[in-house]
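This report refers to the structure that appears directly beneath it.
What you see is the complex with one protein chain gone and the rest in place.
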Amino acid sequence: MAQVSGISDEQTSTPMSSNTILLRISRFNPEHDDSSQFMEFTVPYERWTTVLEAILDVKKRFDHSVAVRYSCRQATCGSCGMMINGKPRLACFTKISELNSNVVTVEPMNNFPIIRDLAVKFERLFNTHQKIKPYLIRDDSELESDEKEFLQSPEEVEQYIQFANCIKCGLCNSACPTMATDSSFVGPQALAQAYRYVADSRDKGKDSRLKIIDDSHGIWRCHFAGSCSQVCPKGVDPAMGIQLLRGYLLGFRS
Amino acid sequence: MTRDEHKEGIKGMINPSRYGIERFAYWLMRLTGLGLLAYFIGHIYETSNILRGQVGWNEFLELTQTTEGHAILAIVIAMCVFHTVNGIRVMLGHGGIGVGKPSRPDYPYDPASQNYRHKIGIYSAIVLAAIAMMYGLAVMFGE
Partner (left out) sequence: MRESTIMKIHYGTALAAIALVAVHILMRLTQGFAESLEYESVLANYRFIPYAAMLELILILLAVHGFNGLRVILLELKQGRTYEKAVSYGCLVAMIALIAYGSRTIIMTNMGMV
């Protein structure tokens, strides 16, 4: 049975057992709070319990007002990104047992404005994503062409399919050191998607996309720290996409 | 940093502890870059003392040819070597060289761009910087 302690309490009065953890949830409402505070709950867990399940357990048993965004619970919708023990992760994809800690601290993702508690705004990510034209650009279209499909070889698909796995969860943007200070940076998510379309053999919009990202807050503000790739839950590897994309601008690729 | 944006800020940007050696190299690259620029400006000022003639040059040389001066120069040597070697690694990476090839990702999704080639590059930069610093100290204090 889970137990709750007060907002300012450092410790719970319940001693830890081997199958309970102390879940610390950051609480913040920008409308009336000056700073965030942690609420602590002692929650039971099994080997397969995810952080999202623990949060939902807290919502069900103790405090329904904890704000968290989630949907699919299977790392497909990209809704439940949050800082878990200091690193951006998907709550539904992170098992408590994998964290090897008796204390699990959950906070809203960095570099995203907070709506409330663990829920953050995605406007900037969606805007930058839209900015790089995330669709196939060509003069003709399926509707006008005699052929029903744009055919591709397996090798051509291989060039971009990895980057098409992006679920727009924002973990990469949260981990990026440039995003930590630069409000105008396009971000690893959008840059990786720019590569996804530039590398697509059906696409003819390379030049217009390269023009968009060749900006003082564009691709050149990536310094290949690789944090984005280390936190990506879908194996997109944005750092690779960005460097390959930069290869076009440096003349290494055509 | 504005509170509204909830940006991690400089503290988060320079924190090298969470994301492995690549993030540490990123942080060190910046630090050594700033350090080298500061030294470069100082060096231009230092060498301008030649215009003051032999007396002026010797006066300034006395100020810099001290134990502290040599220690600072040894650190500059280390910074220079690290910035150079890691800079070449980063430049190659920026050109898409050694970052792996796109492929269908398999669980547990180890990122191909964070591969051993780049890790070796970073460790080599650190080791070479340390060796260069020791050699510099041997040359300066050996005389």
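Order as written gives the chain letters A and B; numbering starts at 1 within each chain.
Methods note: a residue touches a chain if its C-beta (ideal position, glycine included) is under 8 Å from a C-beta of that chain, and two chains touch if they have at least 3 such contacts.
What you are looking at is a predicted structure, and each value in this text was computed from that prediction instead of being measured.
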item: Which displayed chains the unshown chain touches; value: A, B
item: Residue of A:Phe38, A:Phe93, A:Tyr160 or A:Phe185 in touch with the missing chain, whole complex considered; value: A:Phe185
item: Hidden partner chain, touching residue among B:Ile50, B:Ile120 or B:Met134; value: B:Ile50
item: Contacting the left-out chain in the complete assembly, out of A:Gly81, A:Gly170 or A:Gly218; value: A:Gly218
item: Footprint left on chain B by the chain that the document does not show; value: 10, 30, 33-34, 36-37, 40-41, 44-45, 47-48, 50-51, 53-54, 57-58, 61, 65, 80, 84, 87-88, 91, 94, 139-140, 143
item: Touch list for chain A against the chain that is not drawn; value: 178, 181-185, 214-218, 220-221, 249-250
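In this section, only the chains that are shown with their structure count from here on.
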item: Gap in Å, rounded to a whole number, between the CA centres of chain B and chain A; value: 30
item: Residue ranges of chain A in contact with chain B within the complex; value: 30, 86-87, 108, 110-114, 120, 158-163, 165, 175, 177-181, 183, 199, 223-227, 229-237, 239-241, 243-244, 246-247, 250, 252-253
item: In the complex, chain B residues that touch chain A; value: 1-2, 4-10, 12-14, 18-20, 22-23, 25-27, 29, 90, 93-97, 99-100, 102-107, 109-114, 118
